[in-house]
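With one protein chain withheld, the remaining protein chains of the complex are depicted in position.
Lettered A, B and C in written order, each chain numbered from 1.
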């Protein structure tokens, strides 16, 4: 098992005919992911490297049985793309696109929560990988190996850093999910923790947070109340100054809220050990796995 | 028992300071209904005939424990009033107001269905009465007596006509609900049938439909599939010409759809006897009650 | 409120939905001068709110002002299924390469907007739905979310319209939706929507219904309404704020509440009569309303009798009776008026009528009895 994606995953790509979409989707396919369709209105009937293109997602889903959509379309078209994938009932939508206006996402989020039949990962996220099974998005598959650690993160390259350190130590991963760094993302830490808790393959979870918002604090409460699976955490941004937006639209410390310190304390209060840097996190994971036996 | 309203009902009136609102609400109070509050922004702190006025519904609900809101506010303000009552979580909103634009109701309906914690009866309806217990709206209480018949109708005065005939025959009613004649109303025939089916006091249901839409057909299917309680029906508009809007915005025959004939046939196919006029319906009710014993 | 084709097209123009160039004419001379202004071949189209005007000879092609004048002469004044043609629309003839269909309405069953596009235009859409479902794309629009671009794609690709027409059709769909919402329409239909030889997509016909309840948001639509209500009796009712529909029988009907009036029509039918109209005086009607209602109904010269059926709730039967007495006093009443009063203050009402003892007032106890009498006493 794994969470969200596995060997049964069939992916339809929104924006496959674009530069980013084709580059990463072909990499995903090389990894072994079933990329079954692309969608570009007006290019229906064509093929890209053997992958059939459709005019609409619903047509693609019906024809190919795709159960995951991944979107690389430009920010101004991406909200419509998410809604289209949800409307086609593909079940999981992964939106890699960054720079979607917050108001657009607020509306999309509200709409998706009403229907509840579609999970959205992202936007502004690297996607997710279940090592050895399926890779959807831009995470480099080479730095992962299959194993017992579930990883969930708001960040991209920082996640790679942690995955790399784990892999270097010989510790594999069940699924690594980049939930995205925007103020509004479809899937929260808690959504992933819930799934990891249910996944028999995941023996331990590493959570990588960052400044801004209160998702880490909520995750700490959730872990405390609901999780048997051990969790270790890492927070980026201890030295970030208040009021500055640190790259991610969501990464901003407002007043006394959203600081890395507060988040680390929340985790520690919930019995979650917090690493000070990526190397320390990897060490904590190693220790915790050893103690599980 | 009864459905929707009974002795525990406490009503907040939106538009109590208006002419219609005060007239009917005082009549409702004379009937024995607990009219606990009125809402008129800017008149908070005043009293109308001993009933305290508040600036907002939420304040009124908190202060008085109101669990039903009834609205008499003008059509252009009524959608906002429904949303306000839903936001204040009063549980049941009865909107008497007629002439609300269809687009406004489409939005309100969608919003209410998302939250699901509030039932709306109406708009453009006479309200409802549980004889001897509570009367909310404009139905004349004098023409009812308590008894075993549940009554649900899209019409106003036609309902009075049927109630009157039943009462004259000595047959009482558990609850009479006017669901309203607009194309979009909050509570459907089925919603009421479901409740009547669950209500031990209701031994038989009389359903009064009219031309337009397909709510009667859906009700017939529902009765066939889910109801033990016997139902008799009556449809108005056998002689209505196609394409003309018969008073109610919802009462219009489009092409071959929505005719009284089609509705009557749907009911008969579901084993529901259909009266040709109000007297015949009352007779059918009497016969059916007699056969229940 | 159902609009004429030319009124719908005025709205199309305001919402930037492309239409053929055209002009309205009420006389053959106006039509001829319109043809001159437009130049080239034109189409002369009867403006009536009923289907099948083409088959009835209400649409003619003409070349030049003389032919146009002749066409207008033959069409103006024509009776198409009971509708007299008072106006013709003169439009530049289009070079039609293909015909499509597009519409939007409120689907009351789904409580959502329903958008439909078909590659088969100029036909009855219910027929297309039944016989060629692949040529019809239907989607529902969430009222809170509104029309999304992907839905426009689903319509243009799903309906199978020509690739050349896609972008033009997509633009029209977006604008139709904007018109539907912003003008508070209940129906916007374009049949046919055409692709021209020049690659343009145009609305060749228009069918637009507006939500009467939303007119308060659109004071500028009042003038559309004035044109729409052409029947003198209907106009008279509108001026008196009465809910009136003309029917083709000879028994005038007055009641309170739409459902009760519909039921009254049915009971009259069951008694072997035919209603001359539907008239709902509404809730809480007073003496003036009743008096006005009788005035409107009695203005129909083909009338044989009148049935007044009132169940008092908010409406008080004593006031109803006063209104009737007032009306029979001030009007020349040549037919019997059967009156049935029940509910609030019914006894007092009956007393008032009996005191007035007007020869044309016939009291009745129940609805069925009233219907029977109305048929019986017809003159």
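General observations
Definition applied: contacts are C-beta pairs under 8 Å (C-beta built on N, C-alpha and C of every residue); 3 or more make two chains touch, one makes a residue touch a chain.
Keep in mind that this is a model prediction, so the values were computed, not measured.
Remark: the absent chain touches shown chains A, B, C in the intact complex. The residue from A:240, A:266 or A:288 that touches the chain not shown here is A:240.
Only one of A:18, A:42 or A:183 touches the absent chain when the whole complex is considered: A:183. Checked against the hidden chain, the listed residues A:6, A:194 or A:214 yield one contact partner: A:214.
Note that of A:25, A:161 or A:174, the residue touching the chain absent from this view is A:161. Note that of B:83, B:145 or B:262, the residue touching the chain absent from this view is B:83. Contact between chain A and the unshown chain involves residues 24, 75-76, 99-104, 106-107, 109-111, 113, 126, 138-140, 142-143, 153-161, 164, 181, 183-184, 208, 210-211, 213-214, 218, 236-241, 244-251, 255, 260, 276-279.
What chain B contributes to its contact with the hidden chain is residues 41-42, 44, 55-59, 77, 80-81, 83-84, 87, 107, 111. For chain C, the residues in touch with the chain missing from this view are 144-145.
Rule of thumb we're sticking to: only the chains that are shown with their structure count from here on.
Path length between chain A and chain B in the touching-chain graph (shortest route): 2.
The most central chain, judged by the distance from its Cα centroid to the centroid of all protein Cα atoms shown, is B. Of the two chain pairs shown, A-C and B-C, the one joined by more C-beta contacts is B-C. Between chain A and chain B, the centres computed from C-alpha atoms are 48 Å apart. Chain A and chain C have Cα centroids lying 55 Å from one another.
Chain centres here are Cα means. That of chain B falls 28 Å from that of chain C. Contacts with at least two other chains are made by no residue of chain B.
Looking at chain C, residues 142, 144 sit in touch with two or more other chains.
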